[in-house]
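All protein chains but one are shown in place.
Should a chain be cited, it is by its letter among A, B, C and D, assigned in written order, with residues numbered from 1 in that chain.
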Amino acid sequence: MKVKISIQGIEKKFEAQNGVGKSHTVLDNIDLDIFEGEFCSLIGASGCGKSTLLNIVAGLITPSDGTIYVDGERVKGIHPKFGYMFQKDTLLPWLTILDNVMLPLEIQKNAKREIALHYLDMVGLKGFENHFPKELSGGMRKRVQLARLLAQNPEVLLMDEPFGALDAQTKLVIQEEFLKIWEKERKTVIFVTHDLQEAITLSDRIVLLSAKPGRVQTITPVDLPRPRMLEHAMNNAKFNQLFMDIWGGLKEEVRKSLQIVS
Amino acid sequence: MKVKISIQGIEKKFEAQNGVGKSHTVLDNIDLDIFEGEFCSLIGASGCGKSTLLNIVAGLITPSDGTIYVDGERVKGIHPKFGYMFQKDTLLPWLTILDNVMLPLEIQKNAKREIALHYLDMVGLKGFENHFPKELSGGMRKRVQLARLLAQNPEVLLMDEPFGALDAQTKLVIQEEFLKIWEKERKTVIFVTHDLQEAITLSDRIVLLSAKPGRVQTITPVDLPRPRMLEHAMNNAKFNQLFMDIWGGLKEEVRKSLQIVS
Amino acid sequence: GCASTQSSKEGGTGKSPKASKVQTVKFGVTPSFLFLPVYVAQDNGFFEKEGIKAEFIEFQGGAEVTSAMLGGSIDFGATLSERPAVLAEKGMAAKNVMSLQNKLAFTLVARSGLDLKPGDVKALKGKKIGVTRLGGGLDQALRALLRDAGLDPEKDVSIVATGGVANGVAAMESKAVDASMGAEPATSMGALKGISESIVDFRNGEGPKSVQTMSFPTLQANDKYIQNNEELTRKVVRAIAKAQKAMRENPQIGVDSAKKLFKDLDDELLKSIMEKEKGMFHAAITEDMSESIIQAMKTSGEVTKNLSHKDITAVEFEKEWKESE
Amino acid sequence: MPKKEFVEIWGLRGVALFLIIICWQGVLWLDLTTEFWISSPVSIIKKFIEYVLNSELWLHTSVTMIETLLGFIIGTVLGVGFAFVVYRWNWLYVALEPFLTAIYSLPRVALAPLFIMWFGIGILSKVILSVSIVFFILFYNTYSGVKSVDKDLVNNVRTMGGSNSLIVRKVILPWCIPWIFSGMKIGLAMSLIGAVVGEMLAAQHGLGFVLARAAGAFETTGVFTVLLILALLAMLLTSIMERMEKHLLKWRQE
Partner (left out) sequence: MPKKEFVEIWGLRGVALFLIIICWQGVLWLDLTTEFWISSPVSIIKKFIEYVLNSELWLHTSVTMIETLLGFIIGTVLGVGFAFVVYRWNWLYVALEPFLTAIYSLPRVALAPLFIMWFGIGILSKVILSVSIVFFILFYNTYSGVKSVDKDLVNNVRTMGGSNSLIVRKVILPWCIPWIFSGMKIGLAMSLIGAVVGEMLAAQHGLGFVLARAAGAFETTGVFTVLLILALLAMLLTSIMERMEKHLLKWRQE
């Protein structure tokens, strides 16, 4: 398998600000290869550095040390092949929902309304094209962001908790839709989630980051058959085994990160 | 049991804006009584009106019709006994984490650092007192918001997806801490969540809202024994029964809201 | 009608005439050659001898000086002689207390490139003429001069405001105007720099007689002030009149005061200006002069009331005027 | 605007206007001052009507309007544009900052001779005077807006492959709309003042020219009438701007 993204020796230190806060190392010597066409999930305790790592891969934050290679080439700054769905709400508030989804298409000089409408429909937001972001609920805005990423159709998808704000059922429906697209196109995906179940049902590999400082703790391959049906995957015996394995590791990390001694 | 909050005939219509969007009824004739000391969860499809209802109860949005009674008295506008944790990140960016948590204490002329530090410690953010919100991860900011609500210590807690941005394990730890406090003090809580498991393990009653327009679909009492240990509760036979019951209802609602016909 | 305001304002500045101590008097001036005798009186101790401490407040334009004088924030204003007539028309009472120079001290100059002959006002037909400010005595004098030469100031030329002293010269340099009427040092400076040439210089006795005395620099005060401070006013007039006399006898003291005012100006230039103007330093305002002011204002339509010499001139200081002879 | 609100707003404004006029006239009735100083509402209205019927005044008004608008529009475009240029090439701002401050804080009247020499006494010199004020106001405000832009919005559009110019158009410019409009409200009045002061100093036409002439002849009523016309122009232009702003900001939560 070809390595698509190679993360080598990445370290990120944030300097103490305003004199009082302490300088701390968030990521420490991260080495990780992401293969072409792989669906790789990042999990870890809250605040362990998942978003920071994604930002570094996307070229938005300069690491204190280490290098990112894409297709064997060293990259600095933003890579045009990457699409990034932020953890934060980053819709442009002055554009309507439709215009927001159209934006990447316009950039690519391929401003086809049908494409945007298709993805909006897919995330269940038919009829909200002409609303402004402020008129949508939190979960709806997240779905627009997803539609925008899909419309952009980049070679590599970086996704930071894309389904985090959705109710259990909506999440399931959208995951299923997303998986269908992915299984057809097999793009490289780095997927940050805090939902273990989601990580297992979707991924090829799950990377658990440790906390303070963030290091690659374990890498767990998920060898469930594809194409996957989510409900089937969850009822698979292997699923439970994987869940318990990773859960144990995560638990340990969280205990450390929350400084629970007992 | 005494009714603490009585929601009567609440309706909310949003007018069509900028000519193009259509006017739509988000909440339609909601009747709901919340008892004193009750932990009541609201669930429903993304965009069904949960946050809107909470905003109306908090007095931040004027309903198109209907009334809110608190302790039998009709209220309009913001009620001083309520504390509200927004779905959105609403930390003041110019205050340090500690100052943010101190804010409600200052308002109550009870500016004790120990209290703020205690709750920050509880949510696992010891050592971040002097950081600014921008220097925290998404999940960490949510936890600060929780600490701020707990420091405020209001009579009624309105919580909009408070644990939504947390990883599975951190969530569990914080839920447990929160439950401990709640079981000691027995305050009235209205709790919006998209995590069914969370709703069942924490609540006394679960209200399922339908979508388009939002109506009270079902109200499910959760008669698991208290004090609850989360892991025990999840392994209770009743838990699975409840889960499947509500899941079915939610599924139906989501299918409707996403306009899935099949 | 405005008496109440005036008297209340005046309480602050008008000192009791009986006080034997040094009395402070505030003069409002625009820093220009027109009002040089007041500075000379200060620099040569004439005020001091009268027991007066003079303070100078400098204004950008004559209208502001008059406003300040009426409002009471200064005691005396040094500006042009037609002001009391204009004010009388508007129901305000002020008088010329003395003349500072008894002739129109302005010069009409034209851009050098035009090659106009001295005295040839008619040749300005169709040209643009600049004055510092419209609506004042300078503007009126220019119009009178043009009318005298048979030109209609409204139709045959265009009269343009150019603002501050240096602006008029700049406007000629950039050919924005063809001619300009102004006072020293702008006119001499323009000539010195080869930018402009004199057409009509009233100080040399050029131009029509009626225009020569229609507007000239005077010291003014409002009636109320004069009434309440007659003794003090006498002292002021006496001091300045003595200074005028000294200036005529020894133009160098004028040069010295001008030098203090305009530090960078060339000595030779100042001397030549003083030579030209020294004959004009007389304090007296005659009935003829007043008549010529009133007549000119009536012609321009700014004054409609019937005014006499005494309405615009404080003749009670005739004795003090003589000090300048 | 709903009809009821409309009536309320104009009712309030009417009351305010009435109070101002009463105070004005009251000061005269109580003999606290005279018409020589502050004229009177009645005289001003009379004069205003006289002016409105006078074609010459329309000429002066249009000259002033042209100068004001030209100065305003050019200054706005340059100021906003320069803020974006400086956003892109920050070293430019770092290098020029003290000089910008220096130039901006020069009292322009002191430079009148140079203005006249270089730009004459026609419309050009007034336009440049206005531009030299409006430019800085718009620049400072827009630049403050640019600095406050949510970096994540910019970054996200950048990850979509958005070029710098697209980011300026689609992200920075809309973000800065409130900043630009606030600058425009401040700048419009300054542009008007700049044009009028320029005309008062040196001109052949324009309301400032009329104003200076009236002031030089102590015609207080004339002065106040011109001021009234200027105020009406400013109100008209400001209300047009506010409408535009409202339209452009309709995406904002009410």
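In the analysis below, a residue touches a chain if its C-beta (ideal position, glycine included) is under 8 Å from a C-beta of that chain, and two chains touch if they have at least 3 such contacts.
Predicted model, so just to flag it, every value in this text is computed and none were measured.
Check D:7, D:23, D:49 or D:231 against the missing chain and you find that the one touching it is D:231.
Checked against the full complex, the one of B:152, B:175, B:188 or B:203 touching the unshown chain is B:152. Among D:7, D:22 or D:95, only D:95 touches the chain that is left out of the view. Interface residues of chain C with the unshown chain, by the touch rule above, are 28, 30-32, 55-60, 63-64, 67-68, 70-71, 73-74, 164-166, 169-170, 173, 185-186, 189, 193, 261-265.
Taking the complete complex into account, residues 58, 60, 78, 80, 82-84, 86, 88, 90, 92-95, 103-104, 107-108, 132-134, 152 of chain B touch the chain not shown.
Interface with the hidden chain, as seen from chain D, comprises residues 9, 12-13, 15-17, 20, 37-38, 91, 94-99, 101-111, 113-114, 117, 136-137, 140-141, 143-144, 147-148, 151, 178-179, 181-182, 185-186, 188-189, 192-193, 196-197, 200, 208, 211, 215, 223, 226-227, 230-235, 238-239, 252-253.
Here is the rule we go by: only the chains that are shown with their structure count from here on.
The centroid of the Cα atoms in chain B and the matching centroid in chain D are 49 Å apart. Computed centre separation for the pair chain A/chain C is 84 angstrom, with centres defined by C-alpha atoms.
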